[in-house]
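Shown here: the complex without one of its protein chains, the others still in place.
Here is subunit A:
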Amino acid sequence: MNTAQFKELVSQKIQILDGATGTELQKRGMPTGVCPEQWVIENPDTIKQIQKAYIHAGSNIIYTCTFGGNPIKLEEFGLGDRTFEINRKLAQLSREAADGKCLVAGDIASTGRFIKPLGDMPFEVCVDIYKEQVRGLLAGGVDLFVIETMLDIQEARAALLAVKECCDLPVCVSMSFDESMRTLTGTDSVTALITLQSLGADAVGCNCSTGPEHMLEIIAQMKPYARVPLMAKPNAGLPRLSNGATVFDMGAEEFGSFTSRFIQAGVNLLGGCCGTSPEYIRELDKGCGNLIPQNFVCSQYSAVSSSRKTVFFGINKPVAVVGERINPTGKKKLQAELKEGSTNEIRRFALEQLEKGAHILDVNVGMPGIDEKEVMVNTVSLLGSICDAPLCLDSSSPEVLEAALRIYPGRALINSISQEKVKLDRLLPVAAKYGAMFILLPLSDEGVPEKAVQRQAIVQEVYKQAATYGYQKSDIVVDGLVMTVSSNQEAALETLKLIEWCSREFGCGTIVGLSNVSFGLPERSWVNAAFMSMAIAKGLTMAIANPSSDLLMCIKMACDVIMKNDINSRNYISYFNNLDKPLQGENEKRADEKKTGERIFDAVLNGDNEGIGRLIEKAVEEKTAPQDIVDLYLIPAINQVGKFFDEKKYFLPQLIQSAETMKTGFTFLEPMLKQKKEKEEKADIVIVIATVKGDIHDIGKNIVGLMLRNYGFKVYDLGKDVSAERIIEEARELKAHIVGLSALMTTTMVEMKEVIKLAKEQSLSCKFMIGGAVVDDDYATAIGADGYSRDAYEAVKLAKKLSIQEDAQHN
């Protein structure tokens, strides 16, 4: 059977699929825990009996018993190397059962592993694994393929490509959606449909999941966008345990009562999954009666998808913004990172652009000194895991784009295909294979035509060729090819003419890279924004831009309203409701009109580390005595901060920020205070701190050290994983008054005891204070420490207390 015959078949009559196989095998004696595929081969009559029962009940298509027939699943029973033979045999058995009365679909399902970047299985390995199974099923003589119960869109893509690269038989793909209407890895139904149908699935649908009621909703969501037949194979409800056995509550009659609703919703292939039996299939067949399937021609739309989201755009829709920042041109840090394989800048650009409202992210990693193909594949893979925006794959190399398209887990937009021979010959078939939309660049091997009318001719010619691969006008976006107005003032007008022609006459979307238009002019953002609004008025559907430009984004939102593309101004209102409203802190009051001293107090209270120096200089200019600044403002302020911290009005970052601000203030005052020979009260108190041996956690200890320093103690930090011997040696060397020990785990807190024991053995007379998640006052007492503090501020208070005791001892 070829794909045209399949289309004809499902458009003429609802095709009834089979029901559950596993539970039917168990009813007929298959023990639990065995490999079903192997058991069926050893008991061939059983599967024939079941499949004949389904055919008798009305199934037009039966599935081979190869749900777990991929090499990974078979390997769980040590049968991985018999994949071909097992699949061939099982397909032959189904053919014998069918006996020419129905079609046999080669059944392919999940491997149970996850593909990179989410999991650890390389995409190509997964494709090869499925190909092994496909070859066996082909040798057994299947009529078509069904990829079913898929939980991950990338694995479904791998299986689909495996089938399509092995044969021309029709292939249906059926995903499993849970109650959240998404697959296990987060793909929604419309995204699954758009991704799979553009990759060449001949039918798309869902199976397993929950019961029929829920599945009807999924089918209803898919139908408006389905260019291919839809299929549904619901469970007889959700499984539950009754007397230790798994049961499904929905009876055959009730199950069959959903048939007409499924057909009205747009299903062309209908069957049953878990909990169903030939009786259920008979009810489905009965329910079909004389009902005729709906056609699967839907209205035109433009859409690209990631693995978790679809973005629609086009004429009469809001302008879609393609974020342009993931591009190394002019970005030294990104260039350096791409060379060394680091990804922080890419992550940052991606997240920032999405935060600012980009709908799609353009990805261009072309630069000298790197393997562009490898970097592009890694980047596409990374972006798929950290964000859900669809990608625009941007490269001049057909090879790079092909590699990226292969692993891209959705329907991509390609930037770009022109009338250049190499692009048409090499890239167009690749784009078509992966079902990508593409940006049509109206230039040819002769160069860039100046006039709109010449560009129109190229658009028509490229489209003509694309149509031979099945492309529709809604699958392409024409680049207006904006040239700089500073060198040719006609350039922008020609682009506007082309945009108008595409949107009003030809009937396709358009895109422009905005920044070119203003090149060479001062204050470019005005020109860009003006050009964009004029282009939108001519029908522009997409803009490649930096979404961090508030000017551009705001004008775009306004243009969408004015052009009636933002229904009821919903996007506009929502955008401005969320747009960088100045964050308003709780109970915040204005600080102007206060005296300088009060402002110093506030600066410490607010942790204004940048502003305090200026304020202190001002206070000194106003003749405030340095010691007064300390006594009247800095000390009271930090005490107030401590009080707020105790009362939980402040949390730790605020305490730290205030302490750092006070330290900065002291740094400014110190020379003046020294002039007056006023010695810092605690400058002589030496504290040695360390995280004990075996423990590698040190943030708590670092924060305590910082706070102690800010409060004037002289702190020596020995680091983490420090032995008792070294701590004691350093404490003696540095003449420490206090030793602070930190440990986070129960396994390392015991080391604190060793340190104190060693100190006593060596008659070291300093005080010991301890801290860490697993210690407390009782533990401090038990090991002979002089105190415990639960946080950094308590540590300061404890250090003050211990230093007084230490002073008293020595005086």
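Here, a residue touches a chain if its C-beta (ideal position, glycine included) is under 8 Å from a C-beta of that chain, and two chains touch if they have at least 3 such contacts; residues count from 1.
To be clear about the criterion, contacts and distances are computed from a predicted model.
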From "CxxC motif-containing protein", "Vitamin B12 dependent methionine synthase, activation domain", "Carbohydrate ABC transporter membrane protein 2 (CUT1 family)" or "Glycerol-3-phosphate dehydrogenase", the hidden chain's UniProt protein name: "Vitamin B12 dependent methionine synthase, activation domain"
Touching the absent chain when the full complex is considered, from A:D107, A:D188 or A:E660: A:E660
Option from A:I476, A:I703 or A:I783 whose C-beta touches the chain left out: A:I703
Full-complex contact with the absent chain, from A:A4, A:V34 or A:I386: A:I386
Selected from A:N295, A:T746 or A:T781 as touching the chain missing from the view: A:T746
Subunit A, residues in touch with the chain not shown (by the definition above): 71-72, 75, 80, 112-114, 116-121, 125, 129, 151, 178, 184-186, 208, 238-242, 246, 274, 343-344, 347-348, 351-352, 355, 382, 385-386, 582-588, 606-608, 644, 647-654, 656-657, 660, 694-697, 699, 702-703, 706, 745-748, 791
